[in-house]
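One structure below.
As you look at this complex, bear in mind that one protein chain is not there, while each of the others sits in place.
Coming up: chain A.
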Amino acid sequence: MSSIGTGYDLSASTFSPDGRVFQVEYAMKAVENSSTAIAIRCKDGVVFGVEKLVLSKLYEQGSNKRIFNIDRHVGMAVAGLLADARSLSEVARDEASSFRSSYGHDIPLKHLSDRVAMYVHAYTLYSAVRPFGCSFILGSYDKDDGPQLYMVDPSGISHGYWGCAIGKAKQAAKTEIEKLQMKEMTCRELVKEVAKIIYIVHDEVKDKAFELELSWVGEVTNGRHQLIPEEVRQEAEKYAKDSLEEEDDSDEDNMRWHVSQRLHSTAPAAGESPTERGAFRDKPQGTMLSLQFNHGIV
């Protein structure tokens, strides 16, 4: 969907003739250049996972965090320009703190999300400022209202979700998330799945080293947002790495199966995948081998 809005894209206070505000769209592209962050809401909490690319071996481990704490019960995972995201995390913290001061209790997540989204939206109205180049996901857990998950994007829209992904591999991540039955899972089960999804969508070729940032908030943490404890994290990473190896093995098996199908079948079996090339419709003896790669992702 890339189009150049020459002449109409210089300021956020200008519409294009087809009704678009290009500066906001460009801001969203900035988010798509960043590495992936996902969050999933399950029946007793919310789990965040971020693929934090390590650009230099000289960085201290754990620096440039992408998951923030906003008040005790709210976590925020970000993608996009990190400096913009940090500034917004301060805005969110001020909102939460001022709410607590005026009303005496934790800020409801929908209200916090609305307030920060309004703030982000305000920066899309004027030519004197530029829109924020980051999307972020807010999650919290409350014993009366249960787990909640909201996502805000640079246009200032906020929606509630059961699972969402932002960043470069968000489409692939969303596909994986949709496969999960998150409404029936607990946080402990979900941590492993989140780690697995991040490992799946990570592109080994283009991006090398990455750190997996994981955090959760739910009944298991008594409503406090925290980074995942060490043993849980190790279990999750191990599960993720093991599942990836299994998939690689099963890919090879798949290839062998398909090859043998070509050799032995005389006619295409019902339900053959349409991506197979090979003219075995014309050559029933299957002399053409079509190799099908079953890499699930990116």
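Things to note:
Note that in this section a residue touches a chain if its C-beta (ideal position, glycine included) is under 8 Å from a C-beta of that chain, and two chains touch if they have at least 3 such contacts; residues count from 1.
Keep in mind that, in the parts below, contacts and distances are computed from a predicted model.
Here one chain is missing from view; checked against "Cryptochrome-1", "Proteasome subunit beta", "Cell division control protein" or "Multifunctional methyltransferase subunit TRM112-like protein", UniProt names that protein "Proteasome subunit beta". Touching the missing chain, out of A:6, A:63, A:102 or A:181, is residue A:102. Within the set A:20, A:72, A:86 or A:110, the residue that contacts the chain not displayed is A:110.
Among the residues A:60, A:144, A:204 or A:230, only A:144 touches the chain that is left out of the figure. In the full complex, the hidden chain is touched by chain A at residues 101-105, 108, 110-111, 114, 144.
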